[in-house]
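The complex is shown incomplete by one protein chain, all other protein chains being positioned as in the whole.
Order as written gives the chain letters A, B and C; numbering starts at 1 within each chain.
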Amino acid sequence: MMALESQAPHWEWYYIALYFFIGGVSAGAYFIGSLIELLGYEKHREVSKAAYRIAFPLICITPVLLIADLGRPERFWHLFFSNGPGSIYTNHTSPLSVGTWALLVYSGMSFLSFLNVQVEDGRLALPALKKVHEMFSRLPHKVYAAIGSFFGFFVAGYTGVLLNTTARPLWAGTDPWIGALFIVSAASTGAAAIALVMARRQALAPDTARSLQTFEQPVMIAELAIIVVMLAVAGRYAVPLLTGLSGVLFLGGAVLLGLLVPLGRQFMARAGTAERDGGVIITSAFILAGSAFLRIALVQAGQS
Amino acid sequence: MKVTRRQFLKFTSGAIGAAAAADLARPAKADGAGGAQKAPIKSGKQVPTLCPYCSVGCAQIAMVDEKGKIIDIQGNPDSPINEGTLCPKGAATWQFVNNDQRWTRVKYRAPGSDHWEEKPLDWAMQRIAELTKQTRDANFNEFQGMPDGKGGTVKKRVMNTYALASLGGATMDNEWNYAHQKLFHALGVVYLENQARI
Amino acid sequence: MIMGSNMAECHPVAFRWPLKAKTDHGAVLMHVDPRFTRTSAMCDLHVPIRAATDITFLGGLISYVIHSKRWNTDPFFKEYVVNYTNAATLVNPDFKDTEDLNGLFSGLSEDGKAYSPATWTYQRHPAPAPPVTEPKTFTDMLLQRVPGRPKADPSLKDPHCVFQILKRHYQRYTPEMVEKVCGCPKEKFVKVAETLLNNSGRDKTSNIVYAVGWTQHTVGVQIIRCAGLLQELLGNIGRPGGGILALRGHATIQGSTDIATLYHSLPGYLNMPDARKNHDTFKDFILTESVPLMTSYWGNYPKFAVSYFKAQWGGAATKENDYGYDYHPKITGDHSHLPMFVDMMNGRIKGFFVMGQNPAVGGQNARYQRKALAKLDWMVVRDYFETETAAFWRNSPEVKEGEVKPADIKTEVFFLPAAMVSEMEGSFTNTQRLIQQHEKAADPPDDARSDIWFTYQLGKSLKKMYSTSSHDRDWPIKNLFWDYEPDASEVATFRIKDEPSAYKLLKEINGYTWDDKKPLPTFANLKEDGSTVCGAWIYTGVIPEEGVNKARSRKADEWISPGWGFSWPANRHIMYNRASADLQGRPWSEKKKLVYWDPKKEVKTPDGKVTRGSWVAPSGEGIDFLPTKAPSFRGKDNGIAFDWLSGNDPFIMRPDGKAWLFAPAGLVDGPLPTHYEPYESPVANPLYKQQSNPVAKTWKVPGNPYHKVADPDFPIIVSTYRLTEHHLSGVMTRWLPWLAELMPELFCEISPELAAEKGIKNAEYMTIETARGKVQARAMVTRRMRPFTVDGKTVHEIGLPWHWGWQGRAQSDVVNNLSVLVADPNVTIHEGKVFTCNVRAGKRGGAA
Partner (left out) sequence: MNAKGMFVDTSICTGCKACQVACKEWNGLSGEPSHFAKKAGYPYRVANNFSGRSYDNTQNLSATDWRHVRFIEQFNADRSEARWLFASDSCKHCNNAGCLNACPVQAIVRTDLGNVFVKQEVCIGCKYCIPACPYGVISFDQRTGTVHKCTLCNDRIHNGLGTACAKACPTGSIAFGDVPDLKMRADARLVQLKKLGYEKANIYGYDEAGGLNVFYLFLDKPEVYGQPEKPVVPQDRLHISSGVTVAAAIAVAVGAAIAFRERGEKKDKP
């Protein structure tokens, strides 16, 4: 079983949990966007575009968070070249090492996708960026969408595997479910973020809204299911997640506000048509906030 | 199997099987160096000394760098008493010597004052000698009446002073104890004590 | 058996060896102690006894042993006891035992304050005719005064023989009585007794280890004697693996006793001239001191004494001026630590040197001692940190609470920074009497100086100031023999050039001939005619020749390691080791062979003749006997020293050559150890009407109140003690973060039973209170502490380690604010191991 005396890493929630959250949203959104592009659902091209516009700026924030939490931020490059510049290094038994590389690749892909969207909408003004876009324009969009989508999922999921792959009672006790939980959570928040952005710009077509909801609902139900399984597996090791401030965040924030309330709202709205823009914004905000709470609670409870 | 003390020493201080130098920073022997990584290690002149704490008499080795600073103090493995081992106090001797709170200057508190002042060593030594002389001269007894056992008193030569007292010495060298009792007996001091009575 | 010591905690490295004996050789370790300590944890058996009932326990062992089948059937014990102890010696028929006088011996003065030992003496044969008629020397004078040999009954049947007296004295110390007084189950007691019995004899020896758990009592000396008695009866003295081992506290506490900075003693255990005794002239001094001892090696007392005075005043000490004896101070009373502070409080002491000691924390009734410091005109503190003693005027509890204002304290205080051990050259004597040298590794920083630097420079200044004086009373300073200037080579590599020569000091301690300054190889070379100088005769041999310092010798071997350091006297590690052989000089057994008589060995005498037969020790151990004296040698009745002692008298420092089961002289509180309750006890003495030591020293002065016997306000026993992680008053440890974090705060060990009764919770604060003061401590509620049932009554005991003060990186209340000035009558050691108190939950509040 778990170690009796493992130590907490003392990761700051505002760096690490937020990174987990923002990375998840970005990856989830990118994944949806790229999937639509890969499957050729032209009708949902706007969804794709919104996804790419969300994915890249968000992922730009993450290295800042990650590096800020390092004890020696100036050495972040050791992650790639620990044996000195030029000598590439990866540790395949370390989710952190592999995840960092995935994040790098994913960032690149999401950048290219972002450029495409900007060019398509004629918004790319900077000549340098234009040049970059031209360089990669020979490459079919679907290639990097595919690569990006693969690594996007990696980014969304490895953080959970990373937590599972420790000796902390909560994180190890919930093994192997945090990865899966983070994947589904990333998917729902990705969709929610897309919906939120499109609704705010009043660009959310009712059908699109319905598609997003159709995607979100089973994902959120799956998320609930995974949470139940995870808690059952963890047994007494789940206590820190269910008590104290972490308990409030987890049960009240993640489960109630982040999952039950949005599901309920969507369910009630289904009586008529899809939610209207205002409703979508609120529901999506709940989903996003709930996902943030989920990660904060897991990161904090695992360290208590 | 009869384990001799030397063998026992080897068990505990560093080497079973492949014999290794038990001392602080002797260069590695051939079997220790074969294929081993080069690792820098502190080194310097080794001076035999003793643990300042309890009465067991553990031998220590102080390592001194080229600037004459003590950089390490550890047990002396040659000692039949401690064979290189130490207790937590003995192991902490280095921090005792190199302590940021150690006072290394003379401090003086004038009568009635509420603070210390720093003073030169020579000044303090001179002042202490003067006070010692003054106090002795003002309170010296060449003779004193002692009970004669019959209810009366008899004058006896005592050559002492009760105005000076000295306390301490069980953590201080034999040589000091000797010199100190010698000087203080010459001064006539009888309140002369140390921790041996505690 | 470890008793009165927490060896694993207080002497952890020494404990290496008993533990090794246990794991490698199957030795049985037993710990008799009120608390379950780290020592108990490592022993095969822990026997809890109520604090200060050691004599009952040991007396019980004595009684058990002499009534046991093994002791009465194995001829080894009789042979040893009849010949090597004074068991057979007949005592004055007027002697009355505690059994006769309900806890008192005969000879107590009318005021009940002191004993006269007149009735404790031996019966003797008539004195022999003296060999000299006209005394020319002190030795001649002694030869005129040789007493008759003591009478003895080797069958041990005479009712006045020591053995019968002893048997009667301890007859009521039964296992049942031990259980009743000590509160320990009698089965455990019997187990200890059987283990000791079964592990003593011809091929086995048992050893008893003690420390201040025995000394810090009003009966401290008698507890240790009681263990000595037991070991003598078991034949465990003078033999390898036997003995009683004192574990002392400080690095050279042995050295500072040998070369005493103690009021009553001159170096080498000569007595201090004392105006209360007949010490009026040098001759009086010599005769008073050496006559009672002259039939032992102390018959050489005159040589030791003359050489000491010659060392004091060198060329100015002549036969004509009695080697300056008249200029040496005399004591007039007890000037030891506790009365020193009483007299300081009274204003008698004006100037005070305190060096490497911290009475503001370590002194009994520390509050009293701190207040006494404020009465001084001036004080010199030499230490490493701003100790509580140095800072008493600034931030002591009295000052912080506003009871005393710094402005009202007129004491002029000097703090002089001291050098560390590794920053100076010198020697320490460890608890085994082993002298070892530490060498100077580096200069001390800034104005820090060695201790000998301070004393030497102070002496030089004073000599200079007094150089013009013509007062007779200044003669001892003016003529003080004071030259320890270093050779250039000794200071060549160091910054400090006026560091005195430690070598020259040790050479003077060792002794040398006055004329040609050649070091003396042994104390047999000392003379009483002023031709030799010797600071401390017992150390002679440490510098056997110029330039050779045996304290620096560092050759160890598998056993005794005679090549490591120098064990005084004359590199003898096991004292009285003649007793390791039987009457004929043969080893008691092959396994326990140490020193034995080899009749074939050829020895050259100093006059060139060759004789056959010698004592030998293949291990290299020094032989604590005259090497050529055959076991069959019969001592000269009219001789002194070695001449008087016979070939089967191993105890050469005793005037009858025997180990003393009964002490006819030398003790002020009785010839046999007797159970007395401590001065403060929650119970009445279950054994005698006499409650506590009748001659214990007390100081009934303001600020030093005592508790009553069974005082209802103070029903709990408290013991103070040390931990591994700190040293004494903490000066050498509390400023070190590495040690401070190991034991950060004062705690009180308390049983769950008492804690529950008082509502005290683990790790929370509690207050301990006596009539002297209050301290707060964190509670450590643990079953390692236990209540005792004494005579049907439950007695609680708590424990307080006393290392802390208000300075340093680990701070707490001063435990000695609780303790009291009361002491053993023989040596004035305080009773810190047991007094009474009360406890309650919560912080102290109010005055400390």
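Definition applied: contacts are C-beta pairs under 8 Å (C-beta built on N, C-alpha and C of every residue); 3 or more make two chains touch, one makes a residue touch a chain.
Predicted model only: the values in this text are computed from it and were never measured.
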item: Displayed partners of the chain not shown (whole complex); value: A, B, C
item: Residue among A:160, A:240, A:258 or A:290 that touches the chain left out of view; value: A:160
item: Selected from C:269, C:559, C:633 or C:738 as touching the chain missing from the view; value: C:738
item: Touch criterion as defined above, residue of C:725, C:769 or C:813 at the omitted chain; value: C:725
item: Per the touch definition above, residue among C:96, C:593 or C:778 touching the missing chain; value: C:778
item: Interface residues of subunit B (partner: the chain not displayed); value: 8, 11-18, 20-29, 32-42, 72-75, 77, 82, 84-92, 94-95, 100-101
item: Residues of subunit A in contact with the chain not shown; value: 1-11, 31-32, 35-36, 39, 41, 43-44, 47, 69-73, 75-76, 78-79, 82-83, 89, 91, 93-97, 100, 153, 156-158, 160-162, 164-168, 171-172, 175-184, 187, 207-208, 210-212, 214-215, 218-219, 222, 226, 302
item: Touch list for subunit C against the chain that is not drawn; value: 8-9, 12-13, 15-16, 19-20, 23, 36, 38-42, 46, 48, 395, 723-725, 735, 737-745, 747, 762-763, 778-780, 782-784, 786, 808-811
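Heads up, the rule we're going with is that only the chains that are shown with their structure count from here on.
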item: Distance-maximising chain from subunit B - centres being C-alpha averages; value: A
item: Euclidean distance of C-alpha centroids - subunit A vs subunit B, Å; value: 66
item: For the subunit B and subunit C complex, residues of the former touching the latter; value: 3-6, 8, 45, 47-60, 62, 64, 68-70, 73, 78-83, 85-90, 92-93, 95-97, 99, 101-116, 120-121, 124-133, 135, 139-140, 142, 144, 146-147, 156-198
